[in-house]
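FYI, not all chains are in this one, though none of them got moved.
Letters A and B mark the chains as written, and numbering starts fresh at 1 in each.
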Amino acid sequence: MGHTVKDIAAALKAEAFGAVSLEVTGAAEPAAAGPEHLALAMDAKYAGGLAQGQARAALLWDGADWQALGLEAAIYAPRPRLAMAGLTALMDAGPGISPGVHPSAVIDESAVIGAGAAIGPLAVIGAGVTLGANARIASHVSIGAGSVIGADALLHAGVRIGANVRIGDRFIAQPGAVIGGDGFSFVTPETSRVEEARASLGAEASAKNSAWQRIHSLGGVEIGDDVEIGSNSAVDAGTIRATRIGRGTKIDNLVQIGHNVQVGEDVLICGQTGIAGSTTIGDRTVLAGQTGVGDNLSVGADVITGAGTMILARVPDGRVMLGYPAMKMDQYIGASKNWRRLPRLMQDVAALKKAVPLRGEDD
Amino acid sequence: MGHTVKDIAAALKAEAFGAVSLEVTGAAEPAAAGPEHLALAMDAKYAGGLAQGQARAALLWDGADWQALGLEAAIYAPRPRLAMAGLTALMDAGPGISPGVHPSAVIDESAVIGAGAAIGPLAVIGAGVTLGANARIASHVSIGAGSVIGADALLHAGVRIGANVRIGDRFIAQPGAVIGGDGFSFVTPETSRVEEARASLGAEASAKNSAWQRIHSLGGVEIGDDVEIGSNSAVDAGTIRATRIGRGTKIDNLVQIGHNVQVGEDVLICGQTGIAGSTTIGDRTVLAGQTGVGDNLSVGADVITGAGTMILARVPDGRVMLGYPAMKMDQYIGASKNWRRLPRLMQDVAALKKAVPLRGEDD
């Protein structure tokens, strides 16, 4: 299915020039583009690529001369990365889930399926589930008893929604995502060594019997509108109250959200980040890949972490953090520069000690 | 289904006061509790919450005056977190797997299914599998050829048990957990650069051909009684001997247990921790979230790590460890404080160098 340059420009709220009724069937990097592609050349460094490739139309950087570049048509977008959102949405062929309910799906008779829902092969929908209008459920998805999912959901293959999960509209879950598994919460009959070590900052180390008893998860999960969860990520159910993910929040692959965690709105959580139990994350915060956040902490709104940051204490609103343990980013960058200067510093101190007779050195 | 205050107290081995035949249908945080809930107010800070909510009965902190708090009935538990274990077990409605074998499940005729087992839709049970009594197998679970699982197992949706896996009684696996995948074990025909780098602590860097040949995993996995494995975690099969997880050990989400690893009893392994091949973990050890343990190491019994600790050398029994690379926790906390003091230290040394003429400085 093709799109005219004019229609694409309209979708991107951008300006089009030249043969705007030219039709393209896909997008490509400039050097790899064929005549059927819209070349994506949103930076002057792609000028050479355009010459190598065969595109007749391109999305161009501000200030480019489309005619001098040998193009027949061009689109100029004010914010290139934003244009990518509009363009890729337009050209996405979708997940290929056939309309209607596949005969191999196992749907409990008490489930309520919204109008226009497409349910793929071998999906399992439990008792009392409510699924909103126009949901697209891929193969091998399971939805646990009593869970409620809003309109326009897209659940990719093998997504697991547990029981007692409430999700808003336009939810997207990538393959293998698990929502509503049991929290990791255990207790020993007597005070455990972990409790002692926390109280004493690590000094205690008495060996004790510790047969772990399970605290069950009764609180389920609540997820707002416009949330996306990545491949093989896991969001655990809360103990008494629900684990919550706020509206507009996006979660990448292999992320762990512990029980009782409260994530705010429009938060971005990158791959392999882990948030331990009962921690709160404020609105618009961005956690880079492999960030860790300890349990029972408060991370403010508008916080940003660098990759691999390990948060072990409260973080106020607006902080930019990096490191293990987390410090303010500029402070950490300074500290890691200082590590490299340590050998020289040690030499200096050794030389000073030779030059200066220290009182008490020979005590 | 409701429970009387009296029955709940009996289950928790706790004392009940007031209208102990009052019935509740669930538990709630004090401020959110309705009249049908048991409020969980195990700390004096919840007194205000009780006034806000509508609970008629509560689980109270030691020393609280239930009558002054306006309650009709109250339970006092000696160790609040332990009471949570008993209470949540009592109130857990369970995973909602219908009794019997769902007609869409694919069960090899040579499999032996214990009495009282419930097998959900689209589960696949391989040839020669033995499944204990009262097992609960959710939808989309697969169990590989010849594997043996004990009594009272609970396998949530999409759990993957490979071939040649032996598991004890009361096993719980959260959605997407994988037991018995192949180990990550490869070898090059000639000595590889990794072997050289290990031998030389990183000095060598000769480029070499390295077409990796696979070492297959023949040893399977052995898991003791009362083990739990979290969502999307992976336990690899051993090469010749089995990978082993000891009795009573609990493993959180997204954890990686490499081939040949031997985990002791009553161990707690938190989310996103990784244990590389052939490493041993002693009894009752607790590994916090995102801990890493290198391959072929020995971590003792009763060890505790802080979040994100990276263990790259042997750890004796009873140590409390933190950091990258792992140090004793108090030592690491000291070191990270010192990093913050480095800029001042460097200023001091610079000032000293100005004040003290160093011999050889101008050589």
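Everything below uses one rule, namely that a residue touches a chain if its C-beta (ideal position, glycine included) is under 8 Å from a C-beta of that chain, and two chains touch if they have at least 3 such contacts.
Computed from a predicted model, the values in this text were never measured in an experiment.
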Oligomeric copy total, full assembly; chains in place: 2: 3
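As a convention for this text, only the chains that are shown with their structure count from here on.
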Interchain centroid distance [CA atoms averaged], chain A/chain B, Å: 23
Interfacial residue positions of chain A with respect to chain B in the complex: 106, 122, 124, 126-127, 140, 142, 144-145, 158, 160, 162-163, 176, 178, 181-182, 184-190, 193-194, 197, 201-205, 207-208, 210-218, 232-234, 236, 239-241, 254, 256, 258, 272, 274, 276, 290, 292, 294, 310, 312, 324-325, 327, 331, 334-335, 338-339, 341-342, 345, 348-349, 351-352, 354-356
Contact footprint of chain A on chain B as seen in their complex: 26-29, 32, 40, 79, 81-82, 84-85, 88-89, 91-93, 95-96, 102, 104, 120-122, 138-140, 156-158, 172, 174-176, 228, 230-232, 248, 250, 252-254, 266, 268, 270-272, 284, 286, 289-290, 301-302, 304, 306-308, 317-320, 322-324, 328-330, 333, 336, 339-340, 342-343, 345-346, 349, 352-353, 356-361
